[in-house]
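To start, I am sharing the structure in question, which I have written as C-alpha cells.
Omission of a single protein chain aside, the complex is shown with its protein chains in their original locations.
Up next is chain A:
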Amino acid sequence: MTRAVVTGIGIASPNGLGPTAYWRATLHGEAAIKPITRFDSANYWAKIAGEVPGFEAGRHLQGRLLPQTDHMTRLTLVGTDWALRGAGVQPNDIPDTDIAVITAATAGGYEFGQRELQKLWHQGPEYVSAYQSFAWFYAVNTGQISIRHGTRGPGAVVVSEQAGGIDSIGHARRQLRKGVKLALTGGMDSSLCPWAWVAHQASGCLSRNNNPRRAYLPFDRDASGYVAGEGGAIMVVETPESAAERPGTRIYGEIVGYAATFDSRMPSREPGLKRAAELALRDAGMDASEIDVVFADAAGIPELDKAEAEAIKGIFGPFGVPVTAPKTMTGRLFAGGGSLDVASAILSIYWSAIPPTVNVENPVPEYELDLVMNEARHGKVKAALVLGRGKGGFNSAMVVREYR
C-alpha cells in the first residue's frame, strides 16, 4: 500500500505563526485566547476568541490577491507557501499533474461575504465585488492554492464541520493511493466577523464565560462550552518515494490510519467516536498499546467530554494513555482545528514531547483520563491518535507514527 509521509507543515495559530514558533509556544502552554479585537464585541455576549496576531497578508501575498481574498484564504495561501518551503519543494520538482490539493472548509470566506451582503442590501447590486462569486464559497482555498502553485492534479474540498480538518488529510492520502505523488492538504479557517459571530453564538456550543482562562475547559467539571478561534495547518503529504527525490528532505512522520463515522440521531445508539478510533487503528494495523498519546477532540461540552472520555477509556482502559488538548490554548479552529491537531501530533513525534492542556484545573475524576495538564511531557512518542468531532454527528480519527 502507498505510504503517506508529512514533509512540510505550515501553521497559523493564535499562539504562533509557523511550526517553530507554534511548537515553542505550545510546549510552553502559551494560551492565546483573548478579548476580540477584529470587531467590536460590545453587543455580543461572547467576547473572547483565539485570533492569529501579527499576520500581515500584504507582507506575504501580491497586492492583487488582497481584494479577491477573505482572511481565511490569505492564511491558507501563506500557510501553503510555508509548508512547501519547509518541504523543500521547488516549482517543477514534481510534475504539476501529480500534485493534489485537498482542503477542509466550514463556512467559507464569511467576512468577505458579510461585506458584500451589506453592499448589496445597503448600497445596491452595482456595488457588489466581482470577486464575490468565488471569494466566499467553500471551494475557494483549493482553487486559489492550485492557481498560486500551478498544480493541475486532483482538487477537492470536504466539509464536515470541525471533523473536516482530519477528513481532508484522509482524502489526501486517498489521492496518493490513486497515484499522485504529493498533496497539499489541511485547513485554515477564520470566521471572526459580526455576521459569523451571531451564528457561532446560535450554535449553543460557545462558552458564556468571558474569562479567557476559564472559558474553554474540556474534561473539567466547570466545562461550559468552547471558544472560537482562527487558523489551522496546511501540510505537504507525499509518498516516501517522492520525498526521496529531494535529497535531505525532512520527514516529520507518517499518516498510517484514518476513519470517519457518524452519530445516529437515535439516542439508543452508541456515539461513533470510539468506532472511528478503532477503525483508524485497524487501518493502521496497530494495537491500542502502541499509541503513546491521544490528541482529544476536547469539545468542552460536558456530555461530549463524557462521551469522548468513555471512548478513550473503552479503547485504552482507565488512565491508559496520555491525553492532551493543546487547542485549550487557541480555541477551536473549525476546519483548521483537526489539521492543526494532526500537525501537533506529528510535531510531538518529531520532537519527542507531548504539549499540555492548559487552564483545566479540576478534571472530572470519573473520566479516568491521564490528562497532560499544564506542563509538557518529554520523552519518546512513536505514535499518536488524533480525534475530531463535528457538530451534527461527524467523527474522525487519524493515526500518525514515526517514519521508519
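Just so it is clear, a contact is a pair of C-beta atoms (placed from the backbone, for glycine too) under 8 Å apart; a residue touches a chain by one contact, two chains touch by 3 or more; residues count from 1.
Throughout what follows, contacts and distances are computed from a predicted model.
Visitor: For the chain not present in this complex, what protein name does its UniProt entry give, out of "Urea ABC transporter permease UrtB", "Membrane protein", "Sn-glycerol-3-phosphate import ATP-binding protein UgpC" or "Act minimal PKS ketosynthase (KS/KS alpha)"?
Guide: Per the UniProt record, the undisplayed chain of the complex is "Act minimal PKS ketosynthase (KS/KS alpha)".
Visitor: Can you work out which residue in A:Gly50, A:Gly155 or A:Gly320 touches the chain that's missing from view?
Guide: For the chain that is not drawn, the touching residue is A:Gly155.
Visitor: Which of A:Thr76, A:Gln114 or A:Asn359 touches the chain that is not shown?
Guide: In the full complex, the listed residue that touches the missing chain is A:Gln114.
Visitor: Pick from A:Thr20, A:Thr37 or A:Ser133: which residue touches the chain that isn't shown?
Guide: Touching the chain that is not displayed is residue A:Ser133.
Visitor: Return the single residue from A:His122, A:Lys380 or A:Arg404 that touches the missing chain.
Guide: Once the missing chain is taken into account, the touching residue is A:His122.
Visitor: List the chain A residues touching the unshown chain?
Guide: Interface with the chain not displayed, on the chain A side: 39-40, 43-45, 68, 96-97, 101, 105-108, 110, 114, 116-125, 128-134, 137-140, 142-144, 146-147, 149-161, 164, 167, 171, 174, 177-178, 191, 194-204, 259-265, 269, 272, 275, 390-394.
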